[in-house]
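What you see is the complex with one protein chain gone and the rest in place.
And then subunit A:
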Amino acid sequence: MSQLAVDREIDRSKMKVSDEVAIEIIGMNKWFGSFHVLRDINLTVNRGERIVIAGPSGSGKSTLIRCINALEEHQEGKIIVEGTELSSDLKNIDKIRSEVGMVFQHFNLFPHLTVLENCTLAPIWVRKTPRKEAEERAMHFLEKVKIPEQANKYPGQLSGGQQQRVAIARSLCMMPKIMLFDEPTSALDPEMIKEVLDTMIELAEEGMTMLCVTHEMGFARQVANRVIFMDAGQIVEQNEPEEFFNNPQSDRTKLFLSQILGH
């Protein structure tokens, strides 16, 4: 497990956490059938926070962040994103989804569209951005993730790391206020992990509010301002990365850290 995500200096000066609330989760519970997967989740995320969510497999990390953009439905409690409460009202769901970008473990690019079309699809059809403007913005973000030359290729012709960077650019093209990452590097080879983490760090440096489920503890140390540890559907411990790694309180956290960092 890499200890450092990147070898360069990371500019933490712009990573300011504001007082304004981006996400508020109050007493949220969720069941899959009769299985109580998320239990009494309370979490407030301010604008500009970079939160890493860690925990053993099956602890509900993915389910938690998928609830935030209504890919999963919660049964109890409140989720308020940028002032809009997630309810079964479709209008609210659409509004929240346009504020929140999401990056998946398996990229989920649209294989029948070129990279550029992947990036312009939602801006054109959801935001009604004129095509030309959408394309310019897409090229801007593709340059940012350092693959403008691939714009006219199909996702199937790119490497995993490139695909994941396209997926990030595709989300950014919707100008989200919050980005969710669900194990964005877990399906990648070590070299490509670095490319993707680099991109994520740049995003953090620009002040994006980020929630990342990841096993990259180096990234957590360097970039996150808060690490959340989940187990059995609950938030077991949360703290600043320094404290979290050097001075874990709960036994479950200690066990987890010794397993992934130890040796």
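By definition in this document, a contact is a pair of C-beta atoms (placed from the backbone, for glycine too) under 8 Å apart; a residue touches a chain by one contact, two chains touch by 3 or more; residues count from 1.
One rule holds in what follows: contacts and distances are computed from a predicted model.
Q: Can you work out the missing subunit's protein name as recorded in UniProt? Choose among "Cytochrome bo(3) ubiquinol oxidase subunit 1", "Oxidoreductase", "General L-amino acid transport system permease protein" or "Sulfur oxidation protein".
A: From the choices "Cytochrome bo(3) ubiquinol oxidase subunit 1", "Oxidoreductase", "General L-amino acid transport system permease protein" or "Sulfur oxidation protein", the unshown chain carries the UniProt name "General L-amino acid transport system permease protein".
Q: Would you indicate which residue among A:71, A:139, A:232 or A:257 is in contact with the undisplayed chain?
A: A:71
Q: Among A:18, A:157 or A:246, single out the residue that touches the unshown chain.
A: A:157
Q: Kindly state which of the options A:16, A:106, A:131 or A:254 is in contact with the chain not pictured.
A: The single option touching the absent chain is A:106.
Q: Residues of subunit A in contact with the chain that isn't shown?
A: Touch set of subunit A with respect to the missing chain: 69-71, 90, 94, 97-98, 100-102, 104, 106-112, 121-122, 125-126, 153-157, 170-171, 174.
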